[in-house]
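Shown here: the complex without one of its protein chains, the others still in place.
== chain A ==
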Amino acid sequence: MSDTAQLAADAGSRDPAVGLRAVRALRILVERLEALQVDNAREQGWTWQEIAVLLGVTRQAVHKKHAGGRGLLRRER
């Protein structure tokens, strides 16, 4: 239980340096996972609409964010 207690203490840390670093790391992790999963879904033939529904965002949002890196007409970033 002491490990759990320690984690709980960290998670509720009032030290902004700890908390903000965690948020940043989490955001990068989420971005990576999202890109992987969206690419994967597109490769399996999912439409942008289907992907958007499961991600809980609009079709336009998911298309704008992810369509650039794929396909023949992909934009250079």
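Rule of thumb we're sticking to: a contact is a pair of C-beta atoms (placed from the backbone, for glycine too) under 8 Å apart; a residue touches a chain by one contact, two chains touch by 3 or more; residues count from 1.
In the analysis below, contacts and distances are computed from a predicted model.
One subunit of the complex is not drawn; among "Clp R domain-containing protein", "Gluconate 2-dehydrogenase subunit 3 family protein", "Tryptophan synthase beta chain" or "ABC transporter permease", its UniProt record names it "Clp R domain-containing protein". Seen from chain A, the chain kept out of the figure touches residues 7-8, 10-11, 13, 18, 21-22, 24-26, 28-29, 31-36, 40, 69-70, 74, 76-77.
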